[in-house]
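Here it is, the structure in full.
Only one protein chain is missing from this complex, and each of the others stays in its spot.
For reference, chains read A and B in written order, and residue numbers begin at 1 within each chain.
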Amino acid sequence: MKKGNRLIVVLVILLLIGSSLFAQGAAEQMKKPVNLVFVARNTTKPAAYEEIFAAFKAKTGHTVELQLLPSGEEYGVLMQTRFATGDYPDLFEMDPGTKQYTKFNSANLVDLTNDPVIWTRAQASAKAFQTLEGKIFGMPWGSTGNFGVYYNKDVFKAIGATEPKNYNDLVEILKKAKAAGYIPVYDAVNTQWPLQVYSLAAWPTYVDPTIGVEGVAKLDSNQLRLNEIPAFREVLVRQVALRTMGLLQNNFMSGTYDEQLELFGQGKVAVLFQLSGILNSLRDKFGLDFVNSKIGWFPMPAADGTGIATLQPASQILIPSKGNNVAVALELAHFMTEKANLDIWYKHNPGVPAYKDVTVSLYAPELTVVEYNNQGKALVNIQNRLQSSFADYPKLLQQMYIDGDVDKVLNMLDENYRRTGKARVIPGF
Amino acid sequence: MTYQSSLKRYPTWFLLPALLVFGALFVFPTILSFFFSFTDWNVNRSVVSFIGLENFRELFADAKLRATISNTLVYSFSVTFLRNLMGLLLALMLNLSLRGKNLLRTLFFLPYVIAPIVIGYLFKAVYQSQHGLLNTLLRSMGLAFLAKDWLNDPNIALFSTIMVDVWRTTGFTMVIYLAGLQLIPKELYESAHIDGANGLWRFFHVTFPLLAASVTVNVVLSLIGTMKVFVMIMVLTNGGPGFATEVLNTYINNYAFAFGLYGYGTAANMILSVLILILGVPVLVFLRRREVEL
Partner (left out) sequence: MKHIHNTSAVTMADTRVLRKDLLGMRSSRLVTNALVTAVLALGLVMVLAPFLMMFLNSFKNTRESALFKLTWSATASLDNYKGIISNKSFWRGMGNSLIITLSTVLVTNTAAAMGAFFIQRMGNRLAKTAYFLFFTGLVVPISIIPTIKVMQWLQLHNTYPGIVLFYTATNMPFTIFLLTGFMKSVPRELDEAALIEGSSYFRLFTQIIVPLLITPLITSSIVITTNVWNDFFAPFYLISSTKRQPIVISIHRFVSMYGTDWGVVFAFMVMVITPVLLIYAFLQRYIIDGLTSGSLKG
């Protein structure tokens, strides 16, 4: 019938528009050589990757497209969404730790347990950290970082302070700095994520000793709740106290990461609770010499002594097994662990490397961290020891700065933690 | 074949493409959302199971959600009130014969054609506490005491986001009022003149009643639109500081989508739908009445 024909004509027109666009996409994928998609967090400076990828292209002809996505909790979910929709990248950066294997379902990841190349080059500790029940799905990448207290040596000198012996000592130094016209602590409340550093850096010093390894295990299996740990509550109470004692910058609610670095570099700020990532940014802004000679580091001081350092293990790179070019992706992974390419990476991103025999010069403050580690006075960031997440923690801490209500924040954090555990089907939740 | 029978034969396939696309990508997902809001569907589960009212129980147990709903309503009603007030004022002024009135209309409407995300970032700069345009202006006028940290002070952040939306949409409201004003027969004014009525009296007894249609359209459209606000808040404050400016759509994104809790997020979206329907049914009734001739 004619009617039917007309219907077909119209639908064909609509379909043509669609399919021509489809076809375009399909044609792109068929082209040789391969174009790999490498996803990283947008906090990563692309320069090192770009240099390595250029070398990879020169050697193999394959190109690599670097896609930068918003970091933080959102990043993990974006990647999970891409897995759920079959939109696999060829390789992607991820937070360290074996909990990512459950998050992304290891069945969807390339098994690297018996990889002949990576483990001959990686540090044993990095390998161990990525191992779960004898299996490894993530290739370590980058450096072991740290959380802690960074201070400006010039400011300390000007107010006659030395590294604090205990927490009260630290508070006294901050008060002295304030009296001398310095900003005692600059907190990037508006940027949000830096707010977490205080309590995460305090966890090994204050919380681990009271709950022990068993406590962490219980937390991990939902037998202990985050709002039932008095030591953790005290940490947050101390963080709020910095605000109530007036030891933060004026207008702390609008504090940004950028301004934090700027004022710290200019010598107007005594102390930052920050992670080692700031060293790279400070070098870019104020030079290598400044970082090595003017910045000091110590762990969150305990009530009665120096504290325990908090380590952030190197990130990992995961390869989805259902990607379009798994073999080439693996080739790139191996290529990245060659000495020349690791050297490129650590030239741009100095830090305690996850690989052996690489050329890297550590920033002076990091040498202190290494010492702590060698003395066995260091623990891994609690977030990397738990499978569930401190979801939305930065925003909760921001709320804590507004109303000073520590218990409200703890209850909400506990709720988020358990909800995430339940959603991820972690045993015990 | 008679003419009568041919009239009845407009082939149904004319309607099909529109109905199919709209049915598949709007109606069907909307129906699905009823279903999903009672499930534990999330990014980590391939098997979805029914959990009854659990999502809604969790939602209403969340103190954040209560603040979120109240923020959404405050935002929606404030924007609606202010943009109508200012839009009507501007329309009345532009309805006088002024030179350059068309140019003014064009310029006042301008913000409405710009992508809201651009406006959001633009006002992040305008509101910046140290060097932002607004505070600089206030200080230069000797009003330094009015200079605030507009987006980071939890007490005024919501107000600040409201003003951005008012800034963006007043031109739109104004144009609708202008069109409405131009529909008012001048004879009405002439007879009112002869009666010796004064301006205010005329506004409230002649102009305003005849603008009722425009008012209804403006108010209801604004209510529906602002309840769905997302990008503007996401860019300006992302619901912060703390939860001071959290609205339903940012809540859905920040606590459901970002956590991969799809069932929970769909349930939250149901709450938004119900709120909008409560406010939106009047427009349905009102506009349906004007569509009777179809």
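As a working rule, a contact is a pair of C-beta atoms (placed from the backbone, for glycine too) under 8 Å apart; a residue touches a chain by one contact, two chains touch by 3 or more.
Everything numeric here is computed off the predicted structure, so don't read it as measured data.
Every visible chain touched by the undisplayed chain in the complete complex is listed here: A, B. The omitted chain makes contact with just one of the residues B:132, B:154 or B:239: B:132. Considering the whole complex, the residue from A:68, A:117, A:132 or A:180 that touches the absent chain is A:68. Mapped onto chain B, contacts with the missing chain fall at residues 3, 6-12, 14-15, 17-19, 21-30, 32-33, 36, 89-90, 92-98, 104-118, 121-123, 125-126, 128, 131-133, 136, 167, 171-172, 175-176, 179-186, 189-190, 193, 197-203, 213-214, 217-218, 221, 224, 227-228, 230-231, 235, 256-257, 262, 265-266, 269, 272-273, 276-277, 280-281, 283-284, 287-288, 290-291, 293-294. With the whole complex as reference, residues 2, 6, 9-10, 13-14, 17-19, 21-22, 25, 42-43, 65, 67-72, 78, 81-82, 84-85, 87, 191, 193, 256-258, 281 of chain A touch the missing chain.
The rule is short, and it goes like this: only the chains that are shown with their structure count from here on.
Chain B has its Cα centroid 38 Å from the Cα centroid of chain A. Contact residues on chain B toward chain A in their complex (touch as defined above): 11, 13, 16-17, 42-45, 58, 62-64, 129, 149, 151-154, 239-244, 254-255, 257-261.
Touching chain B in their complex are the following residues of chain A: 3, 6-7, 10-11, 14, 73-74, 77, 80-81, 84, 103, 189-190, 192, 251, 253-254, 391-392, 395, 398-399, 401-403, 408, 412, 415-416, 419-420, 423-425.
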